[in-house]
Structure formats: C-alpha cells, structure tokens
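This view holds just a subset of the chains, kept in their places.
Labels A and B are assigned to the chains in the order they are written; within every chain, residues are numbered from 1.
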C-alpha cells in the first residue's frame, strides 16, 4: 500500500502523524511526503534561507527514522499558501505519479490559512486526479485515491472530530526520536524544554488514547472526497 | 463473529438490514435477533393476537432465508416501548448471554418513539453489559461489545448520517426473497403492489449505492457507546 502525506510545512510528518506513519512503514507500506512550503517564517533566530535548509534537513532526519520512502519540498512561500488551480494541478500530478491508496493532509477548518488551503488543495487534487481530459492528463493517467484522512493540529483545528484512532502505544520511543529531530522548533517555541515539547504532542495522544480505549493514540478524520467505487464494504467492521 | 440485532418489531430484519445480515451469515458469522414487540398494531386487517403470530411467523421465514441463528420475541407492547431500566436489564442479560462483537439497532433520533426507545435501550444495554456488580451480574458475567451500528428507517430517521456502507449488489435476489416474506405488510401498506414494495427498500439502497460508489448499498451509522479497549486500530483503513 502507498500513503501520501501532503503537509503545509516540513515538520508535521515528525509531530502529529509520525506514529501512524511508522506503523505503516513497519508493515511494508510506502509513505511519501510532500511539503508545500519550507517553514521559512517559523522563527527569526536564523535567516530565512538558512532556516529553510535546516527545516528540510530536520524533516529528512525524521523521515529516515520513520522509514519514509520519499519527501519532496515544493518551495511555495510560507504563510502565503493558496488553493489555486496551479497548486491543485501540481499536487494532482504528484498523486498521479505516486498513486497512493490513502492521502493524509490538514483539517480544512484549521485557523491557520496555510493549513486550510493545504487541506482543501489535497481534497481538490485527489478529486482532480480522477479526470481523464485536459491539462490534468498532460503528464500522467488518472488515479483513484481510495481514502483521504485529515490530521489535527491541537490548538488550531476548529471543530475537529476524529473518526479513526491509531494506537501508537507500542512505538512511543520511535515517535519521540522523530520528534526530537526538530531542534529549531524545540528551541524557538519550547525554549529547549524537551519535557514540554514531548507533552505538547504526547499529551494530546494520551487524551485520544483515553477517548479510544488505549494508552496513546493519534486521531484522524476521514474526509468525503468522491463517489469512489470502493467506499462500500462487504461487512461491518469490528 | 457474532452479531446481535435489536429491533423494535419483527420485520426490519427482512427489510433494511437483510443484505448485511446475509453477507455475514454467508461468511460464517452468527446473527441473532431480538424483537421487542410483535408489531400487533401494524394493521387492523387481523385481530391483534393473530397478527402477532403472523408477524412472528413471517420474521422466522425471513430469518431462515438469511441464515439467522436465532430470533427471540420479547413481547413488549407495540407502540408503547420505553427505555426503562427493566428493559435495559433484560437486553443486557441477552447481550451477556450471546456475547456479540457487534450490535445493530435503531437510530435514536427516529420520529417513531418505539424506534427511539429501542435505539437508546440498545446503547444503554451495551454499556451496562460492562458492569461487574449489582443486579447486572445476577445471571451472566460482563461482556464488552466492540461496535454498535444504527440502521436507517427511510422516512423516519431524522438527521441520519451513515458512516459505513455495505455493498449488497451481488445478493439482491436473496434480499428480495427475505422482503417478500412480509405478506401482511405488503398487503396493508403497499396494497400488494410488489414493485412498490421492492422499490421502497431498494430505491434507498440504490441511492446509498450512488453515495458510496456501488450499485446497491445498505447504510449504517457507527454509534459511540463506551471507552472500549479496542476502538483504536493499528493502521489507517483503505
């Protein structure tokens, strides 16, 4: 199976969804990552160009730990993302190339506009990957993505309501290793307080664990994307 | 796997959920049915006692076609169902006895009070089956039901929003056979117009098929019942 993560900035792969990613790569699934912007506005403790490079290096390190197959940095301007047709076409081409069964992206009601635009662009690009005519097929044939899940950014995802919980209790150590790659973020947003950084991610994971009956869980919300030919099942799921 | 259907009246097993039931029995799952009332108020073309017997006989016939393991008629008064503690205790004892992984019951916002009360009683009884003390364990030890799904009664289920669709396209012939057992209903509500009767059930199934990308589907809504120790998964589902 192939999963494609479409994130606004490079770091979320190592924060909110890293447990799920690792579970999938461990059983042999491919996980590919696309980061729209380089998070060059994250902080002012480094010049923007330098910061972009650091962010990308840190994300690559986390991806290595998690067994991610590939990560691409699209270089769109940080804090200025917009769900234009050009972006959708760009993402649609990537989707048609990678052919994921599952796409994971931002919750489209997030307060931060970069997240909203990325989340909606992922939904639109997944739909547009079905098209068989026009500019959409200049590069690749059409592709049906089966499911699209949104992840939560605690503190920013307004009205987020998960439908699926991934139990990550048994791989917390790996998750923490991946989280600890993001040294710039830990420095600028958490004053290098590792305990606070861990609890910023793992506190919510423990909460969703209580909600779903395990120790630590990552929450995901399945989004409605298109009249797929595989949305119906044969049996009720236990 | 064991499924338990808790329905207000005997006929729904052969109408709205029969496709799913048959899919499960065909792969070897056990399906048990409990009907709270005998639907003796369904029509006045027969005396109530006689009607109750007919309804039960017709339901048994449908259950035979569908491969249902058992059906019980609890004999509560039709149109007067109430989610009392006595009813919850009664249902909880049945749940503890049968030990289903999945319960299927009515949508708790249905307009008809019998459906509302049955749907809520199913939720409450599933929760109460966890209890380990008091009257709840006089007969049986505790049991954790993993999932509870509600089905729709088209025309009555206010704000019904399905989360799961079962593709029944390949077993429509069996579903029609099960539906055609309910001769009294076909007579009193459909003037023996079989085409209208079929489309009353299969029209909605075709609609949900369009919604979920297949020909015919039955819709189900997963209900939140309790902080189970198995609600979290290991992987995102395709």
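Please note the rule applied: contacts are C-beta pairs under 8 Å (C-beta built on N, C-alpha and C of every residue); 3 or more make two chains touch, one makes a residue touch a chain.
Since the model is a prediction, treat every value here as computed from it, not as a measurement.
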2 chains shown - copies of the sequence in the complete complex:
6
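Here, only the chains that are shown with their structure count from here on.
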How many angstrom lie between the CA centroids of chain A and chain B, rounded to a whole number?
38
Where on chain A is chain B touching in the complex?
1, 3, 20, 23-24, 27, 29, 101-102, 104, 146-147, 149, 163-167, 209-214, 217, 220, 227-238
